[in-house]
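Left out: one protein chain. Kept in place: all the others.
This part shows chain A:
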Amino acid sequence: MTISTLTRGGAQREQQHCLRKMERVIIAMQDPDIGLKMRNQRLLITVIPHAMTGNDIMEWLIQKYNITDEEAGHLGGLLVQYGYIYPLKEPRSLILRSDDSPYRFQTPYFWTSSRWPASELDYAIYLAKKNIRKQGELVDYEKQNYNLLHKRINHTWDFVVMQAREQIRASKQRRKADRIVLECQEQAYWLVNKPCPGAFDVFDLGPERCNVLNSRVILNRRALVRNRVKSSICLESFMKFCDQYHQHDPIMSGCLPSNPWISDDTTHWTINTDLVGTPTRLRVERWSFSFMELLNDCLGRREFMTYLEKEFSGENLCFWEACEDLRHGESSKIILKVEEVYKTFLSPGAARWVNIDSKTMERTLEGIKQPHRFVMDDAQMHIYFLMKKDSYPRYLKSDLYKNMLSKAIVPQETKKSVFPFMRRQRHSSPSPAMVSQATEDNGKAKGAGPAATNSGTLS
(Lines give C-alpha, C1' and ligand atoms only; values in the text may rest on other atoms or scores of the structure.)
Protein backbone atom coordinates (compact mmCIF):
# COMPACT_ATOMS: atom_id res chain seq x y z
CA MET A 1 0.00 0.00 0.00
CA THR A 2 1.22 3.48 -0.70
CA ILE A 3 1.60 5.80 2.24
CA SER A 4 -0.36 8.75 0.98
CA THR A 5 -3.95 8.97 2.10
CA LEU A 6 -6.30 11.73 1.17
CA THR A 7 -7.70 13.18 4.35
CA ARG A 8 -10.86 15.07 3.61
CA GLY A 9 -11.52 18.26 5.51
CA GLY A 10 -13.49 18.05 8.74
CA ALA A 11 -16.74 18.22 6.81
CA GLN A 12 -17.35 14.69 5.64
CA ARG A 13 -15.78 13.28 8.77
CA GLU A 14 -18.42 14.88 10.96
CA GLN A 15 -21.11 12.99 9.13
CA GLN A 16 -19.33 9.85 10.20
CA HIS A 17 -19.69 10.39 13.94
CA CYS A 18 -20.89 6.82 14.02
CA LEU A 19 -17.49 5.54 12.85
CA ARG A 20 -15.80 6.67 16.03
CA LYS A 21 -18.47 4.93 18.07
CA MET A 22 -18.04 1.74 16.05
CA GLU A 23 -14.32 1.86 16.69
CA ARG A 24 -14.93 2.08 20.42
CA VAL A 25 -17.08 -1.04 20.22
CA ILE A 26 -14.41 -2.87 18.22
CA ILE A 27 -11.67 -1.87 20.63
CA ALA A 28 -13.78 -3.04 23.56
CA MET A 29 -14.29 -6.34 21.79
CA GLN A 30 -10.56 -6.82 21.48
CA ASP A 31 -9.82 -5.99 25.08
CA PRO A 32 -7.81 -8.86 26.61
CA ASP A 33 -9.90 -8.91 29.78
CA ILE A 34 -13.48 -8.18 28.83
CA GLY A 35 -13.30 -8.78 25.10
CA LEU A 36 -13.97 -11.79 22.94
CA LYS A 37 -12.22 -15.07 23.34
CA MET A 38 -10.13 -15.70 20.26
CA ARG A 39 -9.65 -19.02 18.64
CA ASN A 40 -7.44 -20.43 15.99
CA GLN A 41 -8.72 -21.00 12.53
CA ARG A 42 -7.67 -24.02 10.62
CA LEU A 43 -7.26 -23.43 6.91
CA LEU A 44 -6.18 -26.75 5.42
CA ILE A 45 -2.74 -27.09 6.95
CA THR A 46 -2.16 -23.49 8.12
CA VAL A 47 -3.35 -22.32 11.47
CA ILE A 48 -4.34 -18.67 11.74
CA PRO A 49 -4.73 -17.23 15.19
CA HIS A 50 -7.09 -14.49 16.42
CA ALA A 51 -10.28 -15.58 14.79
CA MET A 52 -13.73 -15.72 16.35
CA THR A 53 -17.06 -17.16 15.41
CA GLY A 54 -20.17 -15.23 14.48
CA ASN A 55 -21.84 -16.71 17.50
CA ASP A 56 -19.14 -15.34 19.81
CA ILE A 57 -19.68 -11.85 18.43
CA MET A 58 -23.45 -12.02 18.95
CA GLU A 59 -23.08 -13.34 22.49
CA TRP A 60 -20.63 -10.64 23.42
CA LEU A 61 -22.86 -7.86 22.07
CA ILE A 62 -25.90 -9.26 23.84
CA GLN A 63 -24.05 -9.46 27.09
CA LYS A 64 -22.28 -6.10 26.91
CA TYR A 65 -25.21 -3.96 25.81
CA ASN A 66 -28.03 -5.94 27.30
CA ILE A 67 -29.94 -6.22 24.05
CA THR A 68 -31.93 -8.87 22.26
CA ASP A 69 -30.72 -11.41 19.70
CA GLU A 70 -32.31 -9.52 16.87
CA GLU A 71 -30.66 -6.25 17.79
CA ALA A 72 -27.25 -7.84 18.36
CA GLY A 73 -27.50 -9.49 14.97
CA HIS A 74 -28.40 -6.17 13.41
CA LEU A 75 -25.57 -4.28 15.09
CA GLY A 76 -23.03 -6.99 14.35
CA GLY A 77 -24.18 -7.05 10.76
CA LEU A 78 -23.49 -3.34 10.46
CA LEU A 79 -19.99 -3.80 11.90
CA VAL A 80 -19.32 -6.30 9.14
CA GLN A 81 -20.82 -4.07 6.45
CA TYR A 82 -18.60 -1.18 7.43
CA GLY A 83 -15.53 -3.38 7.25
CA TYR A 84 -14.47 -3.52 10.89
CA ILE A 85 -14.95 -7.28 11.02
CA TYR A 86 -14.63 -9.51 7.98
CA PRO A 87 -15.74 -13.07 7.31
CA LEU A 88 -13.15 -15.68 6.48
CA LYS A 89 -15.22 -18.33 4.80
CA GLU A 90 -17.21 -16.35 2.24
CA PRO A 91 -15.43 -13.02 1.93
CA ARG A 92 -17.81 -11.54 -0.61
CA SER A 93 -20.85 -12.00 1.55
CA LEU A 94 -20.65 -9.24 4.16
CA ILE A 95 -23.16 -10.50 6.67
CA LEU A 96 -22.92 -11.74 10.21
CA ARG A 97 -23.91 -15.35 10.63
CA SER A 98 -24.74 -16.35 14.16
CA ASP A 99 -23.20 -19.79 13.85
CA ASP A 100 -19.59 -20.88 14.01
CA SER A 101 -18.50 -19.16 10.80
CA PRO A 102 -15.11 -17.60 11.45
CA TYR A 103 -14.51 -13.84 11.48
CA ARG A 104 -11.52 -11.63 12.17
CA PHE A 105 -11.02 -8.03 13.16
CA GLN A 106 -9.81 -5.73 10.44
CA THR A 107 -6.47 -4.13 11.16
CA PRO A 108 -6.67 -0.41 12.08
CA TYR A 109 -4.55 0.35 9.02
CA PHE A 110 -7.56 -0.58 6.92
CA TRP A 111 -10.24 1.01 9.10
CA THR A 112 -12.80 3.10 7.30
CA SER A 113 -12.01 6.10 9.41
CA SER A 114 -8.26 6.07 8.80
CA ARG A 115 -8.40 5.31 5.14
CA TRP A 116 -11.30 7.07 3.54
CA PRO A 117 -12.00 7.81 0.80
CA ALA A 118 -10.12 4.98 -0.83
CA SER A 119 -7.32 6.22 -3.04
CA GLU A 120 -7.52 5.45 -6.74
CA LEU A 121 -3.84 4.71 -6.91
CA ASP A 122 -4.09 2.11 -4.16
CA TYR A 123 -7.03 0.49 -5.87
CA ALA A 124 -5.14 0.33 -9.15
CA ILE A 125 -2.20 -1.33 -7.45
CA TYR A 126 -4.48 -3.84 -5.75
CA LEU A 127 -6.16 -4.80 -9.00
CA ALA A 128 -2.82 -4.98 -10.78
CA LYS A 129 -1.52 -7.33 -8.10
CA LYS A 130 -4.52 -9.58 -8.47
CA ASN A 131 -4.11 -9.58 -12.20
CA ILE A 132 -0.43 -10.43 -12.09
CA ARG A 133 -0.76 -13.12 -9.47
CA LYS A 134 -3.34 -15.08 -11.30
CA GLN A 135 -4.62 -14.17 -14.74
CA GLY A 136 -8.37 -14.14 -14.90
CA GLU A 137 -8.82 -13.76 -11.19
CA LEU A 138 -10.46 -10.38 -11.63
CA VAL A 139 -14.22 -10.45 -11.54
CA ASP A 140 -16.27 -8.60 -14.18
CA TYR A 141 -16.77 -5.32 -12.39
CA GLU A 142 -13.17 -5.41 -11.25
CA LYS A 143 -12.01 -5.84 -14.84
CA GLN A 144 -14.12 -2.84 -15.82
CA ASN A 145 -12.71 -0.74 -13.01
CA TYR A 146 -9.21 -1.85 -13.95
CA ASN A 147 -9.65 -0.69 -17.53
CA LEU A 148 -11.20 2.59 -16.42
CA LEU A 149 -8.33 3.28 -14.08
CA HIS A 150 -5.84 2.32 -16.74
CA LYS A 151 -7.29 5.06 -18.91
CA ARG A 152 -7.67 7.63 -16.19
CA ILE A 153 -4.30 7.42 -14.47
CA ASN A 154 -2.36 6.16 -17.41
CA HIS A 155 0.50 8.52 -16.72
CA THR A 156 1.33 6.67 -13.50
CA TRP A 157 0.76 3.20 -14.86
CA ASP A 158 4.42 2.24 -14.82
CA PHE A 159 4.53 3.15 -11.16
CA VAL A 160 1.41 1.11 -10.51
CA VAL A 161 2.77 -2.02 -12.14
CA MET A 162 6.13 -1.62 -10.48
CA GLN A 163 4.56 -1.20 -7.05
CA ALA A 164 2.35 -4.22 -7.65
CA ARG A 165 5.32 -6.39 -8.56
CA GLU A 166 7.32 -5.20 -5.57
CA GLN A 167 4.48 -5.89 -3.17
CA ILE A 168 3.98 -9.39 -4.57
CA ARG A 169 7.67 -10.07 -4.22
CA ALA A 170 7.73 -8.80 -0.65
CA SER A 171 4.72 -10.88 0.31
CA LYS A 172 6.28 -14.04 -1.09
CA GLN A 173 8.98 -13.68 1.52
CA ARG A 174 6.51 -13.71 4.37
CA ARG A 175 5.32 -16.69 6.35
CA LYS A 176 2.34 -18.34 4.75
CA ALA A 177 0.00 -17.56 7.62
CA ASP A 178 0.91 -13.87 7.58
CA ARG A 179 0.55 -13.72 3.84
CA ILE A 180 -2.92 -15.19 3.91
CA VAL A 181 -3.99 -12.83 6.67
CA LEU A 182 -2.72 -9.75 4.84
CA GLU A 183 -4.38 -10.81 1.63
CA CYS A 184 -7.66 -11.36 3.43
CA GLN A 185 -7.44 -7.98 5.10
CA GLU A 186 -6.74 -6.18 1.88
CA GLN A 187 -9.47 -8.03 0.07
CA ALA A 188 -11.98 -7.24 2.82
CA TYR A 189 -11.06 -3.56 2.67
CA TRP A 190 -11.68 -3.37 -1.05
CA LEU A 191 -14.91 -5.33 -0.86
CA VAL A 192 -16.27 -2.67 1.45
CA ASN A 193 -14.84 0.34 -0.35
CA LYS A 194 -15.40 -0.70 -3.93
CA PRO A 195 -18.41 -2.95 -3.75
CA CYS A 196 -19.77 -4.89 -6.67
CA PRO A 197 -22.26 -2.65 -8.51
CA GLY A 198 -25.75 -3.43 -7.28
CA ALA A 199 -24.44 -4.54 -3.91
CA PHE A 200 -25.01 -2.44 -0.85
CA ASP A 201 -22.78 0.61 -0.62
CA VAL A 202 -22.40 1.88 2.92
CA PHE A 203 -20.62 4.99 1.75
CA ASP A 204 -23.67 6.39 0.06
CA LEU A 205 -23.98 9.48 2.20
CA GLY A 206 -26.25 11.93 0.50
CA PRO A 207 -25.50 15.56 -0.31
CA GLU A 208 -22.56 17.25 1.36
CA ARG A 209 -22.88 19.62 4.25
CA CYS A 210 -20.42 22.37 5.15
CA ASN A 211 -19.48 24.62 8.06
CA VAL A 212 -18.72 28.30 8.63
CA LEU A 213 -17.91 30.57 11.61
CA ASN A 214 -20.06 33.13 13.44
CA SER A 215 -20.40 35.10 16.64
CA ARG A 216 -22.70 34.27 19.59
CA VAL A 217 -22.16 37.19 21.91
CA ILE A 218 -25.41 39.06 21.34
CA LEU A 219 -27.47 35.91 21.65
CA ASN A 220 -25.86 34.90 24.92
CA ARG A 221 -26.28 38.35 26.39
CA ARG A 222 -29.98 38.26 25.63
CA ALA A 223 -30.28 34.75 27.01
CA LEU A 224 -28.80 35.79 30.34
CA VAL A 225 -31.61 38.19 31.11
CA ARG A 226 -34.40 35.84 30.08
CA ASN A 227 -37.02 34.73 32.59
CA ARG A 228 -36.77 31.06 33.30
CA VAL A 229 -39.17 28.69 34.98
CA LYS A 230 -38.13 26.12 37.57
CA SER A 231 -37.55 22.64 36.22
CA SER A 232 -39.97 21.04 38.64
CA ILE A 233 -42.85 23.12 37.33
CA CYS A 234 -42.00 22.48 33.70
CA LEU A 235 -41.54 18.77 34.13
CA GLU A 236 -44.74 18.40 36.13
CA SER A 237 -46.59 19.97 33.24
CA PHE A 238 -45.31 17.23 30.91
CA MET A 239 -46.54 14.58 33.32
CA LYS A 240 -49.93 16.24 33.43
CA PHE A 241 -50.16 16.56 29.68
CA CYS A 242 -49.23 12.95 29.00
CA ASP A 243 -51.67 11.80 31.60
CA GLN A 244 -54.49 13.95 30.30
CA TYR A 245 -54.07 12.78 26.72
CA HIS A 246 -53.33 9.16 27.53
CA GLN A 247 -56.82 7.98 26.65
CA HIS A 248 -56.78 9.95 23.42
CA ASP A 249 -53.57 8.49 22.08
CA PRO A 250 -54.39 5.62 19.70
CA ILE A 251 -50.95 4.10 20.07
CA MET A 252 -51.16 4.01 23.86
CA SER A 253 -54.83 3.23 24.42
CA GLY A 254 -56.10 2.02 21.10
CA CYS A 255 -59.02 3.74 19.42
CA LEU A 256 -62.68 2.88 19.19
CA PRO A 257 -64.12 1.03 17.49
CA SER A 258 -60.76 -0.04 16.09
CA ASN A 259 -57.65 1.41 14.52
CA PRO A 260 -58.43 1.65 10.79
CA TRP A 261 -54.88 0.81 9.84
CA ILE A 262 -55.03 -2.46 11.72
CA SER A 263 -58.54 -3.67 11.11
CA ASP A 264 -59.22 -2.02 7.74
CA ASP A 265 -62.46 -0.75 9.23
CA THR A 266 -62.77 2.99 8.67
CA THR A 267 -65.61 3.57 11.13
CA HIS A 268 -63.23 5.45 13.39
CA TRP A 269 -62.67 8.02 10.66
CA THR A 270 -66.30 8.18 9.69
CA ILE A 271 -67.49 8.99 13.17
CA ASN A 272 -64.78 11.60 13.61
CA THR A 273 -65.21 13.63 10.44
CA ASP A 274 -65.05 17.37 10.81
CA LEU A 275 -68.72 18.28 10.93
CA VAL A 276 -70.31 15.03 11.96
CA GLY A 277 -73.80 15.13 13.48
CA THR A 278 -72.99 13.52 16.79
CA PRO A 279 -69.39 13.67 17.94
CA THR A 280 -67.70 11.02 20.07
CA ARG A 281 -67.35 11.41 23.78
CA LEU A 282 -63.55 11.56 23.66
CA ARG A 283 -63.75 14.41 21.20
CA VAL A 284 -66.12 16.47 23.32
CA GLU A 285 -64.04 15.79 26.43
CA ARG A 286 -61.00 17.09 24.63
CA TRP A 287 -62.64 20.49 24.22
CA SER A 288 -62.33 20.92 27.96
CA PHE A 289 -58.56 20.40 27.98
CA SER A 290 -57.68 23.82 26.64
CA PHE A 291 -59.20 26.71 24.77
CA MET A 292 -56.99 25.95 21.80
CA GLU A 293 -58.43 22.43 21.54
CA LEU A 294 -61.93 23.86 21.38
CA LEU A 295 -61.05 26.36 18.69
CA ASN A 296 -59.03 23.92 16.60
CA ASP A 297 -61.98 21.56 16.30
CA CYS A 298 -64.45 23.07 13.81
CA LEU A 299 -67.38 21.39 15.49
CA GLY A 300 -66.23 22.73 18.84
CA ARG A 301 -65.76 26.16 17.42
CA ARG A 302 -69.26 26.12 15.98
CA GLU A 303 -70.72 25.08 19.32
CA PHE A 304 -68.78 27.82 21.06
CA MET A 305 -70.06 30.35 18.57
CA THR A 306 -73.61 29.25 19.28
CA TYR A 307 -72.98 29.75 22.97
CA LEU A 308 -71.43 33.18 22.47
CA GLU A 309 -74.32 34.34 20.33
CA LYS A 310 -76.63 33.40 23.18
CA GLU A 311 -74.55 35.65 25.40
CA PHE A 312 -74.39 38.38 22.80
CA SER A 313 -70.63 38.21 22.54
CA GLY A 314 -70.37 36.35 19.24
CA GLU A 315 -68.51 39.26 17.68
CA ASN A 316 -65.43 38.36 19.73
CA LEU A 317 -65.00 35.03 18.01
CA CYS A 318 -65.80 36.56 14.62
CA PHE A 319 -63.17 39.19 15.20
CA TRP A 320 -60.61 36.58 16.19
CA GLU A 321 -61.38 34.57 13.06
CA ALA A 322 -61.08 37.63 10.86
CA CYS A 323 -57.69 38.42 12.38
CA GLU A 324 -56.49 34.85 11.78
CA ASP A 325 -57.61 35.15 8.19
CA LEU A 326 -55.66 38.37 7.88
CA ARG A 327 -52.51 36.88 9.38
CA HIS A 328 -52.44 33.78 7.24
CA GLY A 329 -54.03 35.01 4.06
CA GLU A 330 -52.71 36.31 0.77
CA SER A 331 -50.45 39.34 0.86
CA SER A 332 -52.43 41.04 -1.87
CA LYS A 333 -55.61 41.08 0.18
CA ILE A 334 -54.15 42.54 3.36
CA ILE A 335 -55.24 46.13 2.84
CA LEU A 336 -58.72 45.05 1.88
CA LYS A 337 -59.06 42.78 4.89
CA VAL A 338 -57.79 45.38 7.33
CA GLU A 339 -60.40 47.81 6.06
CA GLU A 340 -63.10 45.19 6.42
CA VAL A 341 -62.08 44.39 9.96
CA TYR A 342 -62.00 48.05 10.86
CA LYS A 343 -65.43 48.70 9.39
CA THR A 344 -67.04 45.67 10.97
CA PHE A 345 -65.40 45.51 14.38
CA LEU A 346 -63.44 48.59 15.36
CA SER A 347 -64.94 51.75 14.00
CA PRO A 348 -67.19 53.68 16.38
CA GLY A 349 -70.75 52.49 15.91
CA ALA A 350 -69.61 49.40 14.02
CA ALA A 351 -72.15 46.61 13.49
CA ARG A 352 -70.14 44.12 15.56
CA TRP A 353 -68.06 46.32 17.74
CA VAL A 354 -65.53 44.49 19.97
CA ASN A 355 -64.68 45.69 23.41
CA ILE A 356 -60.94 46.34 23.56
CA ASP A 357 -59.22 48.46 26.15
CA SER A 358 -58.47 52.01 25.09
CA LYS A 359 -54.71 51.67 24.91
CA THR A 360 -54.82 48.67 22.59
CA MET A 361 -57.50 50.37 20.51
CA GLU A 362 -55.38 53.47 20.14
CA ARG A 363 -52.35 51.45 19.09
CA THR A 364 -54.36 49.42 16.61
CA LEU A 365 -56.00 52.44 15.03
CA GLU A 366 -52.58 54.03 14.67
CA GLY A 367 -51.26 50.88 13.05
CA ILE A 368 -54.15 50.67 10.59
CA LYS A 369 -52.85 53.79 8.89
CA GLN A 370 -50.08 51.57 7.51
CA PRO A 371 -51.75 48.18 7.28
CA HIS A 372 -49.64 45.06 7.42
CA ARG A 373 -50.19 41.41 8.23
CA PHE A 374 -49.66 41.72 11.97
CA VAL A 375 -51.38 45.04 12.59
CA MET A 376 -54.27 43.38 14.47
CA ASP A 377 -52.07 41.18 16.66
CA ASP A 378 -52.44 43.14 19.89
CA ALA A 379 -56.19 43.48 19.57
CA GLN A 380 -56.53 39.83 18.56
CA MET A 381 -54.56 38.67 21.58
CA HIS A 382 -56.63 40.85 23.89
CA ILE A 383 -59.89 39.35 22.62
CA TYR A 384 -58.42 35.86 22.64
CA PHE A 385 -57.51 36.06 26.30
CA LEU A 386 -60.85 37.65 27.09
CA MET A 387 -62.64 34.66 25.61
CA LYS A 388 -60.23 32.24 27.22
CA LYS A 389 -60.51 33.63 30.73
CA ASP A 390 -64.18 34.51 30.69
CA SER A 391 -66.42 32.92 28.07
CA TYR A 392 -64.59 29.60 27.79
CA PRO A 393 -64.86 28.49 31.43
CA ARG A 394 -68.52 29.48 31.46
CA TYR A 395 -69.12 27.52 28.29
CA LEU A 396 -67.72 24.41 29.90
CA LYS A 397 -70.18 24.79 32.75
CA SER A 398 -73.10 25.59 30.46
CA ASP A 399 -76.01 23.36 29.59
CA LEU A 400 -75.03 23.53 25.95
CA TYR A 401 -71.77 21.79 26.62
CA LYS A 402 -73.19 19.37 29.12
CA ASN A 403 -75.86 18.30 26.63
CA MET A 404 -73.24 17.79 23.98
CA LEU A 405 -71.30 15.60 26.36
CA SER A 406 -74.26 13.47 27.30
CA LYS A 407 -75.40 13.07 23.71
CA ALA A 408 -71.90 12.09 22.58
CA ILE A 409 -71.46 8.54 21.42
CA VAL A 410 -69.06 5.99 22.74
CA PRO A 411 -68.45 3.48 19.96
CA GLN A 412 -68.32 -0.21 20.75
CA GLU A 413 -64.98 -1.85 20.42
CA THR A 414 -65.01 -4.12 17.40
CA LYS A 415 -64.81 -7.74 18.35
CA LYS A 416 -61.98 -9.46 16.62
CA SER A 417 -63.46 -11.08 13.52
CA VAL A 418 -63.89 -14.82 13.53
CA PHE A 419 -61.97 -15.19 10.33
CA PRO A 420 -58.91 -13.00 10.88
CA PHE A 421 -57.57 -13.63 7.42
CA MET A 422 -60.52 -12.16 5.68
CA ARG A 423 -59.48 -8.69 4.57
CA ARG A 424 -61.93 -5.97 3.82
CA GLN A 425 -61.88 -4.32 0.47
CA ARG A 426 -59.84 -1.16 0.48
CA HIS A 427 -60.90 1.83 -1.55
CA SER A 428 -59.45 5.23 -2.11
CA SER A 429 -60.91 8.04 -0.08
CA PRO A 430 -62.12 11.11 -1.98
CA SER A 431 -59.36 13.60 -2.57
CA PRO A 432 -59.64 16.87 -0.63
CA ALA A 433 -59.10 18.63 -3.94
CA MET A 434 -62.30 17.10 -5.18
CA VAL A 435 -64.22 17.73 -1.99
CA SER A 436 -63.36 21.41 -1.92
CA GLN A 437 -64.62 21.85 -5.44
CA ALA A 438 -68.01 20.44 -4.46
CA THR A 439 -70.44 22.62 -2.53
CA GLU A 440 -69.53 23.47 1.04
CA ASP A 441 -70.96 21.01 3.49
CA ASN A 442 -73.05 22.15 6.38
CA GLY A 443 -73.10 19.42 8.91
CA LYS A 444 -73.52 16.46 6.61
CA ALA A 445 -71.32 13.58 7.49
CA LYS A 446 -68.66 13.53 4.84
CA GLY A 447 -66.42 10.98 3.32
CA ALA A 448 -67.76 7.57 4.04
CA GLY A 449 -64.83 6.47 1.89
CA PRO A 450 -62.73 3.70 3.34
CA ALA A 451 -59.00 3.68 3.76
CA ALA A 452 -56.59 4.68 1.03
CA THR A 453 -54.85 1.93 -0.75
CA ASN A 454 -51.73 1.66 -2.80
CA SER A 455 -51.05 -0.10 -6.00
CA GLY A 456 -48.14 -2.00 -4.53
CA THR A 457 -47.84 -4.70 -1.99
CA LEU A 458 -49.88 -4.87 1.17
CA SER A 459 -48.25 -6.42 4.16
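The criterion applied here is as follows: a residue touches a chain if its C-beta (ideal position, glycine included) is under 8 Å from a C-beta of that chain, and two chains touch if they have at least 3 such contacts; residues count from 1.
Operating definition for what follows: contacts and distances are computed from a predicted model.
Trainee: Name the omitted chain as UniProt records it, choosing among "Guanine nucleotide binding protein (G protein), beta 5b", "Dynein light chain roadblock", "Mitochondrial ribosomal protein S30" or "Histidine-containing phosphotransfer protein".
Mentor: Matching "Guanine nucleotide binding protein (G protein), beta 5b", "Dynein light chain roadblock", "Mitochondrial ribosomal protein S30" or "Histidine-containing phosphotransfer protein" to the record, the invisible chain is "Guanine nucleotide binding protein (G protein), beta 5b".
Trainee: In the whole complex, not just what's shown, which of A:Ser93, A:Ser237 or A:Thr306 touches the removed chain?
Mentor: Reading the full complex, the residue touching the unseen chain is A:Ser237.
Trainee: Considering the whole complex, which of A:Val47, A:Val139, A:Ala199 or A:Ala223 touches the chain not shown?
Mentor: Of all options in A:Val47, A:Val139, A:Ala199 or A:Ala223, contact with the hidden chain holds for A:Ala223.
Trainee: In terms of residues, what is the contact footprint of the unshown chain on chain A?
Mentor: 14-15, 17-18, 21-22, 25, 61, 64-65, 67, 70-71, 74-75, 78, 204, 206-207, 209-217, 219-221, 223-224, 226, 228-239, 241-246, 248-252, 255, 259-262, 268-269, 272, 291-292, 324, 327-332, 373-374, 377, 381, 384, 428-429, 431-437, 447, 451-459
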